[in-house]
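Here is subunit A:
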Amino acid sequence: MRRLGLITAVLFGGLLAYATPDFPDWGDPRSPASTHVSPYYIQNSLADTAVPNIVTAVLADYRGYDTMFETTVIFAAGLACLFLLRNFGPRAVESRLYRHRPTGITLRIEQGGDLPENSAEFERIDSQWVPYDLIIRCAGRLVLPFIQLFALYVVAHGHHSPGGGFQGGVIFGAALIFYALSHDLRSTLGHLPEARSLIVAAVGVLIYVGTGVLCLLLGGAFLDYAALAGLLGVDPVMARSHGILMVEIGVALAVTTVMVSLYYYLATAGRLDEGL
Partner candidate 1 sequence: MSVHYPALVVVMPVVAALIIAILAWVHPSRALPVAVAALAAAAGAAAMMLVRVLAHGPFAYHLGGWPPPVGIAYEIDHLNALVLAVMAAVALINLLAVWPQAEQRFAERTVFFYALYLLFCAGTFGILVTGDAFNLFVLLEITSISGYALIGLGRRDAALASLNYVFMGTIGASLYLLGIGYLYLVTGSLNMADMAAILPRIQDSRVVTAAFIICMTGLFMKMALFPLHGWLPNAYSQAAGPVCSLIAPLTTKTMIYVMVRIGLYVFSPQFTFGRLDLARAMVWLAVMAIVFGSLTALAQTNLRRMLCYVVVAEVGYMVGGFWLGTRTAMTGAILHIVNDAAMTLCVFLVVGTIGHQLKSDTFDTLRGAFRRMPWTMAVMVVAGLSLIGVPPTCGFFSKWYLLGGALAAGHWGLAGALVFSSLVNTLLFFRIFEIAYFEPVNTGNYGHAAPLRYAEAPPAMLAPMIAAAMGLIVLGLLTGEIVTRLIAPAIPAAIP
Partner candidate 2 sequence: MTPVLSVKPLLAILLALGLPAVLVSSRSANLREAWTFGAAGAMLAVIASMVPAVLGGACLEWTLVSILPGLALQLRVDAFGLLFALVSSSLWIVTTLYSIGYMRGLQEHSQTRYYCFFALSLAAAVGVAFSANLLTLYLFYEMLSFATYPLVTHHQDGEARASGRKYLAYILGASIGLVLPAMLMVHHLAGTLDFTAQGILDGHAGTSQTAALLVMLVFGFAKAGIMPLHAWLPAAMVAPTPVSALLHAVAVVKVGVFSVVRVMSGIFGADFLARLHLGTLVAVVASITIIGASLIALSQDGLKRRLAFSTIGQLSYIVLGAALLSPSGLSGAMLHIAMHAFGKITLFFCAGAIFVATGKKYISEMKGIGWAMPVTMGAFFIGALSVIGLPPCGGFISKWYLLMGTLEADRIALLFVILASSILNAAYFLPIVYQAFFCSPAESRFERRMHEAPRWCVVPPVVTALASVGLFFYPQPFLALARLATGALLGGP
């Protein structure tokens, strides 16, 4: 196997190396890739879509259909993880651990047991519980709003600067994952339960597809945002710009929630009880 792997890799590398001398030089502005289709985007995207970030314009408009499926791919990955990992069966008989905050004593309550009386002083903990760390918790609490704000900025400002729905969505998702890591999974699940997360993901993709269908119903081609002009009361160019924003929001919603769901399933091996 080792030899086979080496031979395959070397043969393959040889094939690639064989072709490389015929490549245009790196950074050559006269290469076909830079002269055939791409100049159109560079020169016309602003006039066509009123979006200065050409990548966003191409991503969400000229090749918006690709991006729709890109979002669908992410959604499919979320579904796939759910399908493969999620534990649907009856929960195994489990004991729950509680910690008495003032004393630090840990209680194990078996199936069917009740909490002690003054339960406000108890908190539920994971079986692999790491002692309370003030710095991480506080820093987490502190940083989190800024990350989320930044994520929203990235989504909203994707027209003018690097970023867009996908990046913003991932950052927002990462913020939630960070919350789960710095606190525990239960608190994240409390804010964004599994079902809600996946429904929002589906709704996110539906916003994208729905925009496309809306264009189609309004007489344009699928995803031809210019058709939205009448509905939005703006000229076709601005309609494209708004259309791009709409789908970016859809992408952001889908990506955020799918990332979080993926984390839920992977970190708990599908049981959705205790995180890392």
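Picked so that all candidates are chains of the complex that A comes from, given by their letters.
Operating definition for what follows: a residue touches a chain if its C-beta (ideal position, glycine included) is under 8 Å from a C-beta of that chain, and two chains touch if they have at least 3 such contacts; residues count from 1.
These numbers come from a predicted model, not from an experiment.
Here subunit A is displayed by itself, and among the listed chains 1 or 2 from the same complex, it touches 1. The touching residues of subunit A, when paired with candidate 1 in their complex, are 15-16, 18-19, 21-24, 31-38, 40-41, 61-66, 69-70, 72-73, 75-77, 79-84, 86, 88, 195, 198-199, 201-203, 205-206, 209, 212-213, 216, 220-227.
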